[in-house]
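Working notes, structure below.
Missing here: one protein chain of the complex. Every other protein chain is in place.
All chains are identified by letter, namely A and B, in their written order; residue positions are counted from 1 within each chain.
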Amino acid sequence: MKVLTIALGLTVAATFGSGARADEFTDADLARWQSQFDEVAKEGRRLWTSPEIGTNGVACAQCHPNAANTHPETYPKFQKQAGRVIAFWEMINWCLRNPLQGKQMAADDPRMIALQAYATYERRGVALDPGKH
Amino acid sequence: MTSRRNFIRTAAGVVAANALPMTWVECAFANKAENFTFGYISDSHIQHIKGTEFVRNWDRGLIRAVAETNLLSPKPDFVFFGGDLGQLGMKEELDHGASMLAKLNYKTHMVMGEHDYYLDLGEYWSKLFGPQHYSFDHKGVHFVVLNSILTYDDWTYHRWPTAAQRMQEMAGLDNPNGSPFMVGDTQRKWLAKDLSKVSKDTPLIVLSHSPLQKIYRGWNFWTEDAEQVQALLAPFKNANVLYGHVHQIQYNQVGSIAFNSVMATAWPWPYPQSYAQAASQLPKLTVPMNRADPFFERDATGWQFIDVGTGRVTANYQLYDNKSRTVAFDAATGQPQDVIYQPPTARIPPQTHY
Partner (left out) sequence: MRWSILMSVALFGAGAVAAPLGLPPVPVPADNAQSPAKVALGDALFHDKRFSSTGTVACSNCHDLAKGLTDSPLVTSEGINKLTGTRNAPTVANAAFNHLQFWDGRSPSLEDQSTHPFVNPVEMGLTSHDPILAIVRADEKYKKQFKDAFNIEAAAITMTQVSQAIAAFERTQIYGDSPFDRYWFGGDKAAMTSQQIRGFDVFLNQGRCVSCHVVEQDNALFTDGRFHNIGAGINRIQGDVPRFVTAFLGAKHAGVDVDVKVLSDPHSSELGRFAIDDQVDSIGAFKTPTLRNVELTAPYFHDGSLKTLREVVVHYNNGGVTKAGDPVNDYLSGGIRPLDLTDAQIDDLVAFMEALTSPALKAAHDAAAAKTASASAQTVSAQTASAN
C-alpha cells in the first residue's frame, strides 16, 4: 500500500512539475529553441565576416561568401590537407590556421559551434553526401 | 592537352608546340598582320594589415603574375589591370600595388574596381593612374574603359556616416547592405557619344570591372543598367566585353557581344550556383574553372593574355597548379568556346565537382 502511494505520488509530482510528460515538447519549446539556434547562427555570421578571428584581417567570407563552397554536407570525408578523414570543424580549423593565419579552436568552443551553425544554415536543404570530395 | 594551335615563333621561324605563353595565332581565319596581344592582370586585392605589413598571400599573387607576364614572348602591346588593386582603397594599398605593377615591362592601362573606389571615390586612385573612364584606338580596334562599379547616389553620398564604413560595406561581397553596380546615366551618355564616332565595323573591346550582365545580384555579379549598356554595344559587328570582379572563369554571348571574365591574382570565388539559398544566372556556356585546393594559395588564381584577331578576342587563362584554359571565339557557332573542355563529355572532375 505504501509503495503504491509513493509511486502514484511521484507520478503526480512529475506531471505537475513540468506540465508535460517526458518528450512532450510544445510549440513554445520549439520556438524558443529555434530562436536560441538562430542567435548562435547569427553570431556565426558575425564571426564569418569578421577580420578579427585570424591575425591578418582576412575573413572567411572573403573566399566563402554566404559560406558557399564549404560543403558541410560532405563531412566527414577524406581531406588531403589533413591526411585523413576529418569532420567539418577540423576543416574550419585548417582555414583558421592557414589562410587566416590564426589560432584554431576546440570543437566545443562557442565560436566554433557558431561558425558551424552559420555555415550549415546557409547550406540547409542540401542532401547529405558524406565522403564526397 | 596539347592544342595544335600553340605556336612559338623562334628566331629561325620554326614552329613548336607547348611553348611559353604567347600570341595565339588562329590560322583558320586571322589575318596575321592585324593580330596583337595584350596582357590582363586583375583583382589583386592588396590588403594592408598594419605598418608595412600586407597580407602575404595576395602580395605573392600579384608579384607572380607580373613576373610571368614579363616572360610573354612575343611581347604584348600593353597590359591592362582590371580593377580592385587594393582591398579597402587605402593609400598604402594602392601605393604598394602600384609599386608591384611598376615592375611590368609594358605600358599599363588601369580599370577602376569597387575596392579601389569607395573610400575616397577614386580621388587618390586618379592621382596615381588618371581618368576613371576613357577610350583609345589601337591597331584598328576601339578600346573603351568604363567605371562600372558606381551605384545609386543615395547609397554613395548619404547612406553612411563615414567614408571608411562606406568602403567596408561595399567590400563585403555578400553584404545585404551593399548596392548594385552600374555604369550610370552620365557615363552611358559619354559612351553613346564616344561610340557615335566609331564605325560599326570597327572591333570594340570594352573593359569593365562589373560584368555588364545580370548574373547574381547577391554577390554583385551584376550591372544594374546592363541592358542599356548592351544596347549601346549591340550595333557593333564585333563587340567584346572583358570584365573582372568575379574571380573565376565565365564567358557568354549576347547577340553580337562576346563576354569574357578574367581571373583574380588574389583568391578564387565560388560559382553563384554553389549558394543553395538563391537562384542565379551563370551563363550556360561557361565551363567552370577547376575547383581549388586551398593549400596551394595560387590555385584557381591566375592572369591572362588576350589575343585580338579579326575583331574577336581569345582569352588565354594562365592558371597555377592546373592546366591553362583557352576560351576562343568560334566563328561557326558565333560564341566563345573553351577550346578543350566545351563538350560535356570533355569535362574533368575538378570542373564538375563543385
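Heads up, the rule we're going with is that a residue touches a chain if its C-beta (ideal position, glycine included) is under 8 Å from a C-beta of that chain, and two chains touch if they have at least 3 such contacts.
Bear in mind that the values here come from a model prediction, so they are computed numbers and not experimental data.
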item: Interface partners of the hidden chain - shown chains only, full complex considered; value: A, B
item: Residue among B:63, B:121 or B:164 that touches the chain left out of view; value: B:63
item: From B:114, B:174 or B:297, residue that would touch the chain that is not displayed; value: B:297
item: Interface residues of subunit B (partner: the chain not displayed); value: 8, 10-12, 14, 16, 18-21, 56-57, 60, 63-64, 66-68, 70-71, 73, 293, 295-299, 318-321, 324
item: Subunit A residues touching the omitted chain (full complex); value: 78, 80-85, 97-98
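Here is the rule we go by: only the chains that are shown with their structure count from here on.
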item: Geometric centre distance via CA averages, subunit B-subunit A, whole Å; value: 38
item: Subunit A residues touching subunit B - in the complex, by the definition given at the top; value: 49, 56-58, 61-66, 68-69, 80-81, 95, 98-99, 122-126, 133
item: Of subunit B, residues touching subunit A in the complex; value: 47-49, 55-57, 172-175, 218-219, 267-270, 274-278, 291, 293-295, 297, 353-354
